[in-house]
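Every protein chain but one is kept in place in this view of the complex.
Up next, chain A:
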Amino acid sequence: MVENRHQALGLSDETVLEMYETMLLARRLDERMWLLNRSGKVPFVISGQGQEGAQIGAAFALNREKDYILPYYRDMGVVLAFGMTAKELMLSAFAKAEDPNSGGKQMPSHFGQKKNRIVTGSSPVTTQVPHAVGIALAAKMEKKDFVSFVTFGEGSSNQGDFHEGANFAGVHKLPVIFMCENNKYAISVPVTKQLACERVSDRAIGYGMPGITVDGNDPLEVYRVVKEAHDRAIRGEGPTLIEAVTYRLTAHSSDDDDRAYRDQEEVMTAKEQDPLYTFGSYLKEVAVLTDEIEKSLNDKVMKLVNEATDYAENAPYAKPEDALKYVYKE
């Protein structure tokens, strides 16, 4: 029998099953979106496949009642954990009027939903980082006990916005967690051409905060380090930079063909570390996930995916004249 790692972290069997279920839902939704894209029904897909372990491990370590999150486009797992529903995500994929993220005004996966404290982001990468820092400064000034959690890719950690945001957060010891999902590529450009330091987390030293690299395919390890970062933030000890090392199992997006720049052997090898698969195996080994539970979770998730697809497909688009609204606060 393998060692029970989740109990040691204070995670109940129910909680780890919920984590697994959320990962499964993220994966199946994502897969469905690709099918819909390839059949011409949704315009664009940008995937979190392969990164769900990091996303779910992190999201479950946060306070999902209080914390503010500023996810990036691959974070379907994070936003599901923070209360966005499968139906809402499908509405976004179809760019329908009812999509709470932006009613089709932005590309899919530009997440934002005020009621769940999911702060809207936009297409230029890394712009969310200093926003997260501003939110954290507000928490500090107003002595509120929430943490601001922001994610981005390793390529994006080269933008000035990352460095400027991290620097301010370090100087002012703000309650913010920076989590880089290092999936080894920025579209076609490998991480070796993006940064000269060995790890993204090495960048933390320049901003006076701890930098931690963690196996992003292991949701429990990610949970552990994000929980520690959260505790530090709440204690007033300042920000943390976490690098979750993962892999992008799909092409960059539905518009990209990764065969032009990436060895498909490498992708096959990475699939052996697929967090959905490895976490599922762990849960079976510790006898939390039985065949019976697995089947019922699968059925439940597929039902959600199917219902979400049907609903979103039949939902109305925004009216063209709606495009003229909201430019100014009237």
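Going forward, a contact is a pair of C-beta atoms (placed from the backbone, for glycine too) under 8 Å apart; a residue touches a chain by one contact, two chains touch by 3 or more; residues count from 1.
One rule holds in what follows: contacts and distances are computed from a predicted model.
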Among "L-aspartate oxidase", "NADH-quinone oxidoreductase subunit N", "Nitrate reductase-like protein NarX" or "Alpha-ketoacid dehydrogenase subunit beta", the UniProt name of the subunit that does not appear here: "Alpha-ketoacid dehydrogenase subunit beta"
Contact partner of the left-out chain, one of A:Thr22, A:Gln194, A:Gln273 or A:Thr309: A:Gln194
Of A:Gly57, A:Gly103 or A:Pro239, the residue in touch with the unshown chain: A:Gly103
Contact residue for the chain not shown (choose from A:Thr15, A:Thr120, A:Asn158 or A:Thr278): A:Asn158
Contact partner of the left-out chain, one of A:Glu98, A:Asp202 or A:Asp256: A:Asp256
Missing-chain contacts mapped onto chain A: 43-44, 95, 103-107, 122-125, 153, 155-156, 158-160, 186-189, 193-195, 255-256, 260-261, 317-318, 320-324, 327
